[in-house]
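Every protein chain of the complex appears in place save one, which is left out.
After this line comes chain A, so read on.
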Amino acid sequence: MGAHIVKTYQEELDQLSAEVVLMGGLAEAQVADAVEAVARRDVGLAQSVVQRDHKLDELEKDVERKCIRLIALRQPMADDLRKTVAAMKLATSLERTGDLAKNIAKRAMVIAEAEPMTPLTRSIERMGKLVSSRLRDVLDAYKAGKLDLAQNVWASDTEVDEHYNSLFRELLTYMMGDPRTISACTHLLFMAKNLERIGDHATNMAEHIHYELTGEDYVEDRPKGNTLNSIE
């Protein structure tokens, strides 16, 4: 190949957001597949999640490189600068999301060897669905440049916490009832924690989109439920 196509400034910016959306699609699929691997006890699927993670890492590096190049060579101003910075931040959040999904998938492989705990894995699945929908909404907001969509995601932050708290209690009851399940339950607990953090990344991304579109930081406090801080 070698030969460069001359890209206009606008094209470079567009390509940047296209790449972020592409990363978003990958991250979404990683989260969905990881959760499905837990629900269906599918070790093969979990393995492929782990194997695919490097794609997100590479894309993040690529986006970062492109952003820096753009800032250095084109010196974007105002809107364009915010767009560039937001792309970089989103890419970081998405890469982290991928790491968390990978972690869930790894744990899925471990618990697939233990006895099935259907009610618990179903709770994980439910939480996973919720987190995935937040991820999807925030990416739709980014793609369409719609402020209200991003704000909706931001405002519904506490729902994930509710699910997390409920699952936490459910797990405790389970572990106390049958100490043999403790090690598997611990894995489930960390999965829930990871999902909660993916939810937080969605909220972060909503904030970055808000910044991209308005140039202002979110001033209000985050809507936080009473989180259990005992198990960080």
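Here is the rule we go by: a contact is a pair of C-beta atoms (placed from the backbone, for glycine too) under 8 Å apart; a residue touches a chain by one contact, two chains touch by 3 or more; residues count from 1.
In this text, contacts and distances are computed from a predicted model.
Enquirer: Under which of the names "Heme ABC transporter ATP-binding protein", "histidine kinase", "Quinol oxidase subunit 1" or "Carbon monoxide dehydrogenase, large subunit apoprotein" is the non-displayed chain listed in UniProt?
Expert: Choosing among "Heme ABC transporter ATP-binding protein", "histidine kinase", "Quinol oxidase subunit 1" or "Carbon monoxide dehydrogenase, large subunit apoprotein", the correct UniProt name is "histidine kinase".
Enquirer: Any idea which of A:Asp14, A:Asp57, A:Asp79 or A:Asp178 touches the chain not displayed?
Expert: For the chain that is not drawn, the touching residue is A:Asp14.
Enquirer: Write down which of A:Gln47, A:Thr92, A:Asn152 or A:Thr186 is the residue touching the left-out chain.
Expert: A:Asn152
Enquirer: Would you write out the residues of chain A that touch the absent chain, in ascending order?
Expert: Contacting residues on chain A, toward the hidden partner: 1, 3-8, 11, 14-15, 18-19, 21-22, 24-26, 28-29, 32, 59, 122-123, 126, 132-133, 136-137, 139, 143, 148-149, 152, 155-156, 159, 162-163, 165-167, 169-170.
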